[in-house]
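A protein chain is absent from this complex, but the other protein chains hold their places.
After this line comes chain A, so read on.
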Amino acid sequence: MKKTVITTFAICAALSTQAQNKIAIDGSTTVGPIAKAFAEYFMSANPDVNITVSESGSGNGAKSLVNNTCDVAAMSRPMKDTEFKAAADKGIQPVAHVVALDGLPILVHPSNPVQALTVEQVRKIYLGEITNWKQVGGPDKAIVSISRDTNSGTYETFAKLVMSKQKIHKNCEYVGSNGAIRQRVQSTPAAIGYAGLGFVDKTVKALKINGIYPSAETVQTGEYPIARPLFMYTNAYPKLGSPLYRFVTIHLTEDGQEMVEEIGFVPVTAY
């Protein structure tokens, strides 16, 4: 017990000295753009600090933090119990910083006349109980459902908030990125998919869910039902005033909030 405490302190000390001029970020492809914008902003203000951003998925980010190979794990889902346990076993104390909010709009082809669905209907589509658009007031076309791969934080959020952990039907297609979801939906008239709020543009149509259109306001107020916080995890709370501390608090500044909004996410607080 004593030994773990001592190693924890040793690692913290090592980390804080290491963090003087180098910050390594790893994790979610959703949070990646935020991390990159923050890194650019931070490095232009502090040229002596070197920040590297890798995007390998939320799971890999958690893994890197547990293995002490990164300082910040960017994650689009909270850490799981198993990951907390693995971290505790290695003397790592993950602390969450919510840097932004994100809604998961349900996307369809712009030509699709369907304007709104309920969470229940979306779940039934992904469960394979609703298989044709005419069952939800659309044209007589078989629904092509598209999901993110099971590797992504986006998928886990969708699985939790929409599917309530029920299993997605076997006909569902899986793609490897939010961009690929948009690509598939914009080129497939009968498609339905989900992606981060930042990926909605003219080429796809976001649906009203439970009567609420996904937007910055509805996500912030919690009205839009499929929304999630985006995290950055650090090992323990960074030392006040240290570069790492200043980095993980950028989102609280006005510049930080503007950056978050520019990328297409929702700042945690209205400003």
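Assorted remarks:
In the analysis below, a residue touches a chain if its C-beta (ideal position, glycine included) is under 8 Å from a C-beta of that chain, and two chains touch if they have at least 3 such contacts; residues count from 1.
The rule is simple: contacts and distances are computed from a predicted model.
Per its UniProt record, the hidden chain corresponds to "Phosphate transport system permease protein PstC 1" from the list "Na+/H+ antiporter subunit D", "UDP-glucose 4-epimerase", "ATP synthase subunit E" or "Phosphate transport system permease protein PstC 1". Only one residue in the set A:R184, A:K205 or A:R228 touches the chain that does not appear here, and it is A:R184. If you put the hidden chain back, the residue from A:S54, A:Q135, A:N151 or A:T249 that touches it is A:N151. Here one chain is not drawn; of A:T30, A:N60, A:S76 or A:N112, the residue touching it is A:N60. When the omitted chain is restored, the residue from A:F42, A:Y174, A:Y213 or A:Y245 that touches it is A:Y174. Seen across the whole complex, the unshown chain contacts chain A at 56-57, 59-60, 62-63, 66, 80, 82-83, 86, 141-142, 144, 149-151, 159, 165, 167, 170-176, 180, 183-184, 187-191.
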